[in-house]
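The complex appears here minus one protein chain, its other protein chains still in place.
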Amino acid sequence: MKRVKPREVFIGRLSHGGDLLEEITDICQRKNIQLGWIEALGAVQRARLGFYNQETHKYEFFTVDQPLEITKLVGNVSLEDNSPFVHAHITLADKRGNAYGGHLASGTVVFACEFILEIFDGPMLKRDFDETTGLSLWPMADS
Amino acid sequence: MKRVKPREVFIGRLSHGGDLLEEITDICQRKNIQLGWIEALGAVQRARLGFYNQETHKYEFFTVDQPLEITKLVGNVSLEDNSPFVHAHITLADKRGNAYGGHLASGTVVFACEFILEIFDGPMLKRDFDETTGLSLWPMADS
Partner (left out) sequence: MKRVKPREVFIGRLSHGGDLLEEITDICQRKNIQLGWIEALGAVQRARLGFYNQETHKYEFFTVDQPLEITKLVGNVSLEDNSPFVHAHITLADKRGNAYGGHLASGTVVFACEFILEIFDGPMLKRDFDETTGLSLWPMADS
């Protein structure tokens, strides 16, 4: 793990009808945020989620095609190929309160979403291919 | 979104038997917290949740009348009608591990609850009626 230094905090909301993952990514790219942590709540018109198959090392994507509350979005921002990259997971609930979740994929449409985005200075965390998991992960070495 | 400035952080727990939403709101009103972010975990004796119907623009409330773990509460504090207003979503789990969630409503009874509350200075976020969603939302303009 790396010791990082808080730089700025932003609180705001996303546009109705926007793509949840793309809106967050867009903010991070416009502001060139290289290291950050994001939390959010709200609602979506529909969700597209990923589940990482730990055997095939491939994401399996699926859609939950109904309005859902976002009971929690958590994600981070770091560098992949020298560009700000957002990795987020989301928990959702339907009208009966049943909860769903997974890796947030493009295709999740915002109804309303309020977020906090903390930005850090410090040693950059660059994602690199990890053979064991097949994922693009941060280095392990302590700082 | 608005750049905000961290002022204070509080960590604590809520009273056994209290109303989860009312306890948090009460803390924010007593301390006149105008901008904040809260995260919590714990357990409830029962939960009352809301699901926002995106067509009728009305909350539909329901009760999960059993003891549940709080696997996550996330919420924010901002101003509505010039008074501190708490907006929180919650994820819960029953004794078999099945998860539930939704908009936290009054009527959710604390068994035990540990929280962190971050308070910010900065441009106030005032909730105002948004015609598109029917919700009381923050302004969109960047600062």
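Note that the chains take the letters A and B in the order they are written out, and that residue 1 is the start of every chain.
Rule of thumb we're sticking to: contacts are C-beta pairs under 8 Å (C-beta built on N, C-alpha and C of every residue); 3 or more make two chains touch, one makes a residue touch a chain.
Note that the structure is a prediction, hence the values are computed from the model and not measured.
Between the chain not shown and the residues B:Asp65, B:Asp94 or B:Asp121, the one that touches is B:Asp94. The chain not displayed touches subunit B at residues 6, 8-13, 15-16, 27, 39-43, 45, 67, 69-72, 91-99, 101, 111-112, 114-117. Remark: the residues of subunit A touching the chain excluded from display are 1-6, 35, 37, 39, 49, 51-54, 60, 62, 64, 72, 74-76, 87-91, 98-103, 120, 125, 130, 132-133, 135, 137-138, 140, 142.
Quick note on the criterion: only the chains that are shown with their structure count from here on.
One finds 21 Å separating the Cα centroids of subunit A and subunit B.
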